[in-house]
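Here is the structure we will look at, set down as structure tokens.
With one protein chain removed, the remaining protein chains of the complex are shown where they sit.
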Amino acid sequence: MANPEPLNVSDLQRQFPALDQQVHGHRLVYLDSAATTQKPQSVLEAVDSVYRKDCANVHRGVHTLSERATARYEEVRKIATRFLGTEDSQEIVFTRGVTESMNLLANTLSGLVGGFKEGDEVLITELEHHANIVPWQLLSQSTGIRVKVLPCDDACELVLDDLDKLVTEKTRIVSVGHVSNAIGTMNDIDRIFSAARGVGAITILDAAQSAPHMDISPKKIDCDFLTFSGHKTYGPTGAGILWGKRELLDQMPPWQGGGDMIRTVSFEESTYAETPWKFEAGTPDIAAVIGLGAALEFLDSTGRPSVEAHEAELLRMIESHLMEMEGVQIVGKPATRACCVSFTLDGIHPHDAATIMDQNGVAIRAGHHCAMPLMKRLGLPATIRASVGVHNDQSDVEALIQSIQAVREIFA
Amino acid sequence: MANPEPLNVSDLQRQFPALDQQVHGHRLVYLDSAATTQKPQSVLEAVDSVYRKDCANVHRGVHTLSERATARYEEVRKIATRFLGTEDSQEIVFTRGVTESMNLLANTLSGLVGGFKEGDEVLITELEHHANIVPWQLLSQSTGIRVKVLPCDDACELVLDDLDKLVTEKTRIVSVGHVSNAIGTMNDIDRIFSAARGVGAITILDAAQSAPHMDISPKKIDCDFLTFSGHKTYGPTGAGILWGKRELLDQMPPWQGGGDMIRTVSFEESTYAETPWKFEAGTPDIAAVIGLGAALEFLDSTGRPSVEAHEAELLRMIESHLMEMEGVQIVGKPATRACCVSFTLDGIHPHDAATIMDQNGVAIRAGHHCAMPLMKRLGLPATIRASVGVHNDQSDVEALIQSIQAVREIFA
Amino acid sequence: MSSMRELYQEMIIDHSRSPRNHGKLQSANLEARGNNPLCGDEIDMQVLRSEDGVLSEIGFEATACAICTASASILTETLKGKAENEARGIFESFHSTVTGESSAAYPPELMKLEVFTGVKDYPSRVKCATLPWHTLMQALEEKSEEASTE
Partner (left out) sequence: MSSMRELYQEMIIDHSRSPRNHGKLQSANLEARGNNPLCGDEIDMQVLRSEDGVLSEIGFEATACAICTASASILTETLKGKAENEARGIFESFHSTVTGESSAAYPPELMKLEVFTGVKDYPSRVKCATLPWHTLMQALEEKSEEASTE
């Protein structure tokens, strides 16, 4: 593959108004994109213009503002379809984000498999975010299905050799994160999903931490469902995408009831709208969806191969700097890394480090990263996580390293 | 009661940027607030400033942006508590709006009543919006409970004499709209809820169409739960409020699973966060919630008794104009009216009327208003609905009437 | 208001008030129901298709706006006596004209359809004009599902 065009990072930086601020007297160095990304000007303008010009409810209105709002809202399904490289824009369901998508799936997939029965299994992994654990636990409580876990090794790589043992005739669903938000491990999705397909299981990809960084076309990643959060993809809070194969979505019952998701309502019986509207009950987050459209166009315009290459280089720089420092332990040694680097400082709790780093203008995350089972496996209460976005550059990496030095001075 | 201060409407109008536009060469006359309200400048600024300055995920961050975002987000619980005249800000649950609130309740109230059993009943009314019908129908399908309906008469007033017959020992939940979004009927909530309390039923108020217009303090309206949508209360799309009594919320199980709603997660078992966080799984719509805070402060600052008096006067004007016109039928004759007036034009379908009125700059809604069962009861496929907000004035009423005249000319 | 006069031309008002071929067609051998859930328009179309594939009779009943009713009425006048294939071709050109995809003029014998051209400027009303046509196609497919304009 030819090298992608280098990113024009300084141009990108100028597009993020929030980066242009001081924190405790220092330039803001934002290394917490895995929690939520900053938003480019075009997204801010999209949201603002909805409220300034096209502020109306969607779908049911005949008047001009409502027609404009509806057209802009529905246009985002087409933008998302292009973003994913798929064809059918009715495969795009708007949710609040990955969490809501997973809950929707956990509550409606029974319609596909003809109901869950005791003994059925859902396979997840030890690297998952709580959003891909708790919905299945709740489903397990109400249906008796079992949640099985593909373990990871000390390098925080999934133990793929266990697949044969764990993927069996009982496996109905395999739901896996593409990239671990706690460690940065990029999982071998092809191998996991091909095992799943082998037993006829439904495959779900949590693309929360891959969508902002790489191409996630379902044509390449052969899966049944895929979901990501807009707010981690340079879009507003409140809107995310659940993509699913049309024939599957068509067979699933609705989840939430209310306006917009119905065809007819009577007190005796109601009939439901077509896919995807049957999954979008009530007034949707119109402005956030329209903002998400702008975000996906922004990301597409940067050239995703360039983003991937640029961020991989930043992560390599961070890793090699950290490896040179004494008393720094990098957590996990994934073969392919994206999104972030997690580490700990000997004798210093991550929260103390985070406070001192923030004092130096460096925003990172300290904690369990909503991956408590993984933290338990690693025997760590928390880690420090530096995650990257399109606007980060070498000077951010240097500021990160300096701020770690400052932490060590305080605790010297 | 002393007359409230008159609203300073021209001042209010200037606060809504979207009103300052032309539609088909005419000044925009927005009479569709019941679908969604326009947003004042302060709300736009609140949302925008989140993305420009305080853009971070909430609750788990130690860094400055995250601390600011968390503080602003949690502050809205206090603002909402003041808005409702209640005391405990942990009684405020953020949802996307009334639809999500109703689905949350339908899925978690079983935790309060010790599980639903066949024969249990939920009472709603013939005036309800689909958001207060379909969730109970779905619950009925999964649990066998029955949905009973308090009918309305030809004036679109609820038949309260039927209460004794319909509210029985079997009634577990009584869920009623405060003001009908299709007709404008203000229901006698006190009488309905006191009957409900008499049999120990849980009471739920759909305040979607009363919150923007009047005081809805749960201290006056004695109920267990109350919900409204931010986007109909001058706030952004994506955020609404579910208020509930603390001791009830505490007893209810969570609904959606994921990050933020947990205390601890392990593959064996998870424990959940306290009320209200256990109901807020995943990254919430941070910007919309903060915008909603600005909207509630805006509404409080206008003086709600003044809003109520001003809007009541506008509705009276619309009604009396319509009564003078030939070939116009007002739908419903509620004793107390808020929010809107619904009507039909002889021999002219509401959708044709809506298109022609829009051509005159007048935005109204034509359709079934997500109240299909009511429309069937009335024998109408649709009505024309003019609904009012704080920024409407006499000139808007005149424009409305002129636009109806224009419709009649086309169809003369 | 001139644009409104263009949308609501005399012919549309006339057909909506006195729809042709209105009322259930008793002799029909094909039928379908269509609805537009967003505005509540409902239409039933009945067709008598002869053995050689000619739509010899078309009837309809509707609770719908002027544009939908007039569209149904003019549809019946236009397609009655046409071969099924020809009818499909006319559907295609009608559809692409009212959705704004094509601006080709109709051939002289279809000039009546011209009155719906203005609809393309009113996106939420396009479905009103196309619903009867979609419903007819549904009837010809012998599908049991309702046609819908979602």
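Before moving on, here are some points about what is shown:
First chain written, first letter: the chains are A, B and C, and each begins at residue 1.
Everything that follows uses one rule, which is that contacts are C-beta pairs under 8 Å (C-beta built on N, C-alpha and C of every residue); 3 or more make two chains touch, one makes a residue touch a chain.
As the structure is a computational prediction, the values presented were derived from the model and not from experiment.
For the omitted chain, the shown partners it touches in the full complex are A, B. Interface note for the absent chain: among B:Gln15, B:Ser66, B:Thr86 or B:Asn107, the touching residue is B:Ser66. Of A:Arg14, A:Lys245 or A:His349, it is A:His349 that touches the chain left out of the display. Panel shows chain A; residues 24, 347-352, 355-356, 359, 366-368, 372, 375, 381-382, 406, 409-411 of it touch the chain omitted from the view.
Counting over the whole complex, chain B has residues 59-62, 66-67, 70-71, 262-264, 273-274, 277 touching the chain that is not drawn.
Everything that follows uses one rule, which is that only the chains that are shown with their structure count from here on.
With each centre defined as the average position of its C-alpha atoms, the distance from chain A to chain C rounds to 46 Å.
With centres set at the average Cα position, the gap from chain B to chain C is 38 Å. Within chain A, contacts with two or more other chains are made by residues 60-62, 66, 262, 264.
For chain C, the set of residues touching two or more other chains reads 38-39, 122, 125.
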